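Just passing along the structure, written as structure tokens.
Heads up, one of the protein chains got dropped from this complex, but the rest are sitting where they should.
Read from first to last, the chains carry the letters A, B and C; within each, the first residue is number 1.
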């Protein structure tokens, strides 16, 4: 099956979310990144493109030009990933949609409701896909939680609590060199929202996705705790959903000790669910009057939906793949170094023949010791 | 930078570890899979190759032929990943090394010490890299633990405890249809080892890698608990390391309730360390007389080595990338479906314009409510 | 030191909190329970008194009479514990204070602010102690948390989150036979409050005690989720403290899967704290830019205040004492049975000579095996 040709706007060297989008696009081998407007600075745009394998001819400095040019190519991009700051999402996305190119846009979609609506209309008119990367929907056990809410396995939902706690803005780092902190705390660039827009909206989408409920009304208390900060860095919000469910949303970027603590709890009239991103492979399920169960990714009692979102057997935590990939990454570095005698690296962390032999020595000694009734057996050491 | 051209032996449709190797090779964009001897069955070899984007001309049914042919091509593979059952590793690896091709071999390297040694010699002679995928070395916090052992941050090591517990062989499933269980419990194919070779050797390598210590002697108690089983399904081993450290290794495939429970604890004369694969982003560090600290991937107090093995900011658990990638996977499916009107799928889980608008409605209502002193604010629902 | 003579009002057979007060009074050997008005029913009052060692002459059916009579005795009670339903607290306490007797009253003090104030005035006038059993203040690590807030170890407090979640009222059990559910859901007996008064006030006191902050204002959303229930069974409250701190309080009795989940998190501008009653021996302490620390009861880094509230060395969880006491309880039963040949119980769970011998056999075999280099050593079995 041919890969889908993908372009990217934003995501030049040094950014975090651009790299995440590229890995995500690559992981299941469905996309091929062939074009990019990674920076408006010509040098940086070219360098960035080069470092990720985009050819010079398709390394643009203007997204408008990129949209036009790619739309005309017979091998032009079919989809574009937009990973720029929030205030530019709507413009960029609209242009690509208008050129008949599918759009994958980082969240939030825009900085105002009006922008978002116009963009929605543009998507509808284009007949193209406009996806927003509310990425937390992708966890297998979030799929499981949703399936259990929608099927009413926990009964009619009464209470939804969702929280997203960080601490990286506990001090006024926006006046230092952090670019990420700068635009996130600049009301002109965020539409006035701070934590509520940066992470609160993730929490909101998670509650919405998991429960399938729509929000009726809210009462919010947004606070700027850090002196001098121009947007909220803490948001506590009471929620009223349709059908009588109530809720609580707490997003904070000053909760010291929380790196990226996203969690959701849902209580229905027959059961309860609890999930924490810090342990993404576990979903706690309680039925009234029964012991709480730990549902695991790929483990017993898991729905079809969650099963489909699983690449690994149970017990192999998400993260297993990343660790495995580091081995490959280091082997690649070693292979490249081996082609260049001056660049030899003897500090490899991956296992080599000597380690493989050590393993066999171990197995052999264990077999011998056990066969001998547990006698102590010397273990040979590979030299 | 050009990608390294990679081939694969084994890993046809339905296998687990072949897919893991391919994702791992792809994640950091260092390799390009261009050839494969995925199966000895011609139909299956071709189908498998096709499904993962290997062209027909380079879909081999014999690894010997693959080695010969690829070695002659100017664009032939530079490295090969071997993911076949253990008893074939040595032969296959030797052939590729002899043809000047780097080898990435699944563990264990071989089924006997002799085989492993001969293979080591072949690698040395070839000047090529022979890597064994003891993949647990790739976790960032395992790197951190190693750094703290090697630098003697926990002092001189006294005790090492490592355990690897599973339960998938708690019943005699090898007489059912599980191919994975069949060869893993067939002493002819494993060199006589059961759990000790399948997972015990992972635990052994982890202890070896983290502590940097070499094993002097062991006393083992291997047991086949499941009636009729021909190899051990539980191994408890006392360890004596060089320099006086002692240890304990426990590998079991009948420990019901453990999906894939790999864990290590190391105690020195000044401190202790504890890590569990089920929570791979946390390393517990205790100094004598101080409160225990939770070190996190990317968090404060982390070594250079562990930092290099990190792709994401602290608090984004390993697994974040996989979840993110599901969004991309589903967008790809939707894009493909959109190109084929008869295959439309309206059940997408990824967020679309309507969800993006919902998020903006939420943010706007929160800003208004808070500005109004916390008045309840109706939230518009996108239609 | 002579024990303090204690009386009790309420707490007849079958009640929970009366027994808790009695154990609490006994644990540190400071009180001696000598009188009681345990029930208004004469038979039940006498039976209850008898079963807990109160002599007939001091088993009252009226608390008024008890107050009068005991006040006149030269060996009369010095203090009284009040464990009746909430609506009677104020009357009873006032009478005892007026008779010069110290009062230990279960929470909440009363069912209205006016009652509570009058009672406070009565206490002030009497010069006697009026204690309210906000018992969660008694945890050693709550003392520690308070010390760290008051000393500003976490800096100026910004956010306080406290939650108290239960699920025992997830169904309308007040229409069944549960007496505890009946009065707790009867607005006439609770002053109109449900969960907010029963457990919310515990959460409030915990926040107040730990932080030392006083509450300025609140915005509350109280809900009766269970159809037909006459008081709130869920309360979510936004808090504004003096000095600019903000907070969140959530009390629920319908959160399925939570037995008695009391927890508090406090974030200041230099650090954060987190404590869960389910693991009362651990307090999580984060300083900005340092790894999170696990402070333990009796462990390193603990304040004087918390140290004073500790009876056991570190690592002996609260609960160790209760388990130890079961051994004594069963020995007592065995001693009583041994005095009555027809009541012999051979099913003792406590260890006896045979178990003690087994232990010595084990130690001896271990010493011999180890001395012999780890040879397998048969273990004698006591007969």
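Criterion: a residue touches a chain if its C-beta (ideal position, glycine included) is under 8 Å from a C-beta of that chain, and two chains touch if they have at least 3 such contacts.
Note that the structure is a prediction, hence the values are computed from the model and not measured.
When the full complex is examined, the chain removed from view is found to touch A, B, C. Note that of C:197, C:272 or C:291, the residue touching the chain absent from this view is C:197. Per the touch definition above, the residue from B:118, B:159, B:333 or B:368 contacting the chain not shown is B:159. Annotation: of C:14, C:42, C:120 or C:244, C:120 touches the absent chain (contact as defined above).
Within the entire complex, the positions of subunit A that touch the omitted partner chain are 219, 238, 285, 289-296, 299-301, 374. As for the chain not pictured, it touches subunit B at residues 154, 158-159, 161, 167, 170-171, 219, 221, 223, 225-226, 234, 236, 238, 240, 246, 248, 250, 252, 254-258, 265, 267-272, 274, 284-288, 292, 373-374, 376.
Keep this in mind: only the chains that are shown with their structure count from here on.
Relative to the centroid of all protein Cα atoms, the closest per-chain Cα centroid is that of A.
Averaging C-alpha coordinates per chain places the centre of subunit A 43 Å away from that of subunit C. The centroid of the Cα atoms in subunit B and the matching centroid in subunit C are 48 Å apart. Each of residues 219, 296, 299, 374 in subunit B touches at least two other chains.
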